[in-house]
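What you see is the complex with one protein chain gone and the rest in place.
Moving on, here comes chain A:
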Amino acid sequence: MLRTLPAPQNATPQQPQPQPQQAQQAQQQWQSAPQVDTYVSPIPITKTHLGHALTSEWTKLRSVRSTMWTLGVMLALVLGIGTLIGIVAASADLDLDGASAIGLGSFGILLGMLCVMTLGVLTIGSEYGTGMIRTTTTACPSRSRILAAKSIVFFALVFVVTTLAAALVAALQTAMVEGASATGEEWLRGTVGVGLFVATLGLLSLAVGALVRHSAGAITIMIGVVLLPLVLAMFMFSKSMADLQLFLLQYAVPSQLIAFYGDSVAGGTGPTGWEPLWIMIGLTAVALGAAFLTTETRDV
């Protein structure tokens, strides 16, 4: 407790100031106090490290409403659509053609992905939008540490939430819809794998947010990255562009997610197995690397 600061004891917003007399008394105290050369605080000095930045970023992430909103909507979409598809598929006696029911979960995740992208951008973009970044950078002068802490906290949160949601939907759908029993690897990919894939995509959004420093701009870019390849492919009627069209169809982010669940979108030459995850990690590493490089040299 610092006795020397003029602390109004029962302050209210209506009268938040200390009474003038109190302030004067406090000042007399200061003046009568022996003059010291430099002030030494009673608060112990601790060297800061990444751990401090991590707890700080976790507080930031959980104390704003956008986190609740985006992750809440994502959960609602993934679980809601997953359950709905399960009910429809079960009542229609859907023939899965020898595949397991886990693949049905991809539709909910596809939409939930958009929420994660928004949250990823907002995690860093809102700091620039509100001016909070100046306070943050003052408290932690290492910008790389700030970016690292944000990335780790955001990735961990999204990974856990997405994996749990995907696992819940997979369990529901395999219970409701008759199909081939899923292998261990299919289960792993449909839960932990999807969690990693979506969290990595979120991290890519965070990196784009750090590069663009403007929330609306970064979200638009990310929506473009996800949807534009499919839209473009739809308009490539010409024969000469057939190869490009096929590439876009197979490697667009939604196609990769579906492929990740085991169904190839357009023919068998696209990414299969764990490949989509490696592609996404590669892309994100490049964007995040650029973000780390530029953040140290740019003015806040």
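Points worth noting:
Everything that follows uses one rule, which is that a contact is a pair of C-beta atoms (placed from the backbone, for glycine too) under 8 Å apart; a residue touches a chain by one contact, two chains touch by 3 or more; residues count from 1.
We take it that contacts and distances are computed from a predicted model.
Of "histidine kinase", "RagB/SusD family nutrient uptake outer membrane protein", "ATP-binding cassette domain-containing protein" or "Biotin transport system permease protein", only "ATP-binding cassette domain-containing protein" is the UniProt protein name of the chain excluded from the display. Across the entire complex, the residue among A:Ser56, A:Thr70 or A:Ser255 in touch with the chain not shown is A:Ser56. Across the interface with the omitted chain, chain A contributes residues 1-2, 4-9, 11-13, 16-18, 20, 23-24, 26-27, 30-31, 33, 35-43, 45-48, 52-53, 55-57, 59-60, 63-66, 126-127, 130-132, 134-142, 297, 299-300.
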